[in-house]
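What follows is part of the complex, with its chains left where they were.
As written, the chain order gives the labels A and B, with residue 1 at the start of each chain.
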Amino acid sequence: MASNARPEADPLVIFYLVVRRLSEALAAPLSDADATLQPNPEASPAKWHLAHISWFFETFVLRDHVPDYRLFDAAWPFLFNSYYDGEGERHARPRRGMLSRPTLDGILAYRRHVDSAMAAAIPGLPAAVRELVTLGLNHEQQHQELLLTDILAAFAENPLAPAYSTPKPQGRGDAPPLEWIEGRTGIVEIGASNEGFAFDAERPRHRTLLHPHALASRCVTNGEWIEFIADGGYRTCTLWLSDGWAWATGEAASAPLYWRRNEANWQRFGLDGVQPIEPAAPVTHISYYEADAYARWAGARLPTEFEWEAAAVHHDPSSGNQLDDAGAFAPRPAGAGGALRQMFGDVWEWTASAFLPYPGFVPAEGTVGEYNGKFMSGQMVLRGGSCATPRGHLRASYRNFFAPHHRWQFTGLRLARDG
Amino acid sequence: MASNARPEADPLVIFYLVVRRLSEALAAPLSDADATLQPNPEASPAKWHLAHISWFFETFVLRDHVPDYRLFDAAWPFLFNSYYDGEGERHARPRRGMLSRPTLDGILAYRRHVDSAMAAAIPGLPAAVRELVTLGLNHEQQHQELLLTDILAAFAENPLAPAYSTPKPQGRGDAPPLEWIEGRTGIVEIGASNEGFAFDAERPRHRTLLHPHALASRCVTNGEWIEFIADGGYRTCTLWLSDGWAWATGEAASAPLYWRRNEANWQRFGLDGVQPIEPAAPVTHISYYEADAYARWAGARLPTEFEWEAAAVHHDPSSGNQLDDAGAFAPRPAGAGGALRQMFGDVWEWTASAFLPYPGFVPAEGTVGEYNGKFMSGQMVLRGGSCATPRGHLRASYRNFFAPHHRWQFTGLRLARDG
């Protein structure tokens, strides 16, 4: 890309600006105080998300590759580095909620400063740095989802139950009956090709061997989960992994996170406040342990991430124009996934696979190489993407991962069984 | 008091309004986000303080004694009850920092609603309820000090070290030399008389027997504390109580709270930001354990609360007009306390006395009876009052109390020795 191109003619600039604007739109309903809240050590304040994703560009692009760039504030990198040890000391993660300063307005000014420099610089950047920009935008998309899950976790702590957004009309009617769809068998190709953007953990593309199996045609629903509860699922230790039972008893877990009983009925707290449970919708806010126990109760199991990907690849939403989708949380096209429904954009689906490197995995070079590899222990893979995942961020090879007890993300499950 | 008196002619109304206005003035430098911060489970957000002290009036005066009073918001008592078990369930103390809502503006509106009802009601209240109002105002004064100590604790967590106020000019020159002032011996009267306001724990007034002793003419200074540090005070276990040594090693304590070393010099973080240590000023932000260890190092001991009160009573600042002083943090008159200096309004002085009931102690009736009595274990008495104590709140009989490891208050010490 020639450096004298008009920035607005560079598709990467446009992609950059679309992604960045979405972050700010997501924060728009929040006050400075809302955006300061950190509900637990694993979640971050909205302000911190907004600043951290700017710090990524400021550090790895502007500071390292743009001569004469001046840091917006030399004291801020200490605050907004997340976990890059290569970048030195940083503010303790569990104390991010103490940052009433900088203000939300100050952080928005930081964003404008970075955006202005980035828009000017992108057209002239060499290809390798443009790839860093793309990485940064995908990184920002991840934080867009976290911003939503984290503000939900924060508002859930407030007895006044504030709503982030207005409720959407609830779906009506029943979930379609669950069908078993035969999966692919034999050697399949798994992982992202070298074309286009993917995180390092999605590569290298490689072959794996699948055994006969079938996948459920849709996710487990709230209505089905209520049956599990009613059948004593949370009180039957033989349904649970040993760690899972310790977790469930330690937490006194008796329903998905954010569920509450109002006399005879179940309600849930969500971004739209307290609402009745919709029986036909996919269950969400469950831990891996709960997903695994449910599957055992149902006489089934969770799919491996490879079974899932092999089925999902034919319905990959990322085949479209990434730019158009960058900012949207559009509803899935009806019937997406053919006989398989709800593969993308409903809930993150827990799989039976631990998050481990693919054969031949090589982390990215330099500090950004800390991106995924160092988290490859103690976590399980989730596939698909949730209602809070930016649509342009969905793809069949995407490997999300969380610890098995985490459930503040929009996590659900799909059943599988041996064929 | 006749109910048709003009409210503004009732001194209690004036006292009420003066106290209430000070609380709001103290919060004026804070943003909504600042006022939401809870730095640790024992400190509370500024917003919470502002609301809680209004809840006290709303509950124990307006709800209970003013017909037709309507609660500002029926959901708020759950949020702003502190520890009155008699008032039912309440929001968990360590989660007060999750209350981005209500907003600071909302809480100020709550205050206006309560103030309007209180100003109208006070002149017509029976004497017993007027006493509750006075209790509530003294309660509010306590929270004024906590509001300051808690915002200091919150800002101390921010690497940007924001200042709440502008720095005052530092004192110059040396501290006066320490003199030993002989204390009163024999039977003395201790505790508040039945005239005027006092907390229940200050009564009944009773006789106690003092043995020969002397008190230091002034508090221990920062300069003296630096000598203690330099002499290895924090590393010499034989200077410490057993619990104190466990605390000091567990915390890796090596200086008062908020002190930091900047190369060769000590600095401290305070409401006025990071400032150099003033050697002649009283040391502050120390635990009882530190005070006790220092006294042992100095070949002295801490005074008992009775020795302290017997000496302080002749210089009691509360003999003046309480109303005039209600809102002021005026500098102490030069030479206050005669040969004894710095008895009131500099630092809370740790004493050698555990916080226990006086002979014949009777807690107040009803829920407000939970005020002090139930905290009479595991705490040590502090006397005097700090730079953050409203001047009208200082008196010789006042018994403040904190756990021996606490040091986020403006706590210091004065030496004593057997006579």
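The criterion applied here is as follows: a residue touches a chain if its C-beta (ideal position, glycine included) is under 8 Å from a C-beta of that chain, and two chains touch if they have at least 3 such contacts.
This one's a predicted model, so the numbers in the text were calculated from it and none came from an experiment.
The copy number for the entire complex in this file, given 2 shown chains of one sequence, is 4.
Everything below uses one rule, namely that only the chains that are shown with their structure count from here on.
Averaged C-alpha coordinates put the centre of chain A at 47 Å from the centre of chain B.
Contact residues of chain B toward chain A in the complex are 31-37, 39, 75, 78-79, 91, 95, 97-104, 154, 157-160, 162.
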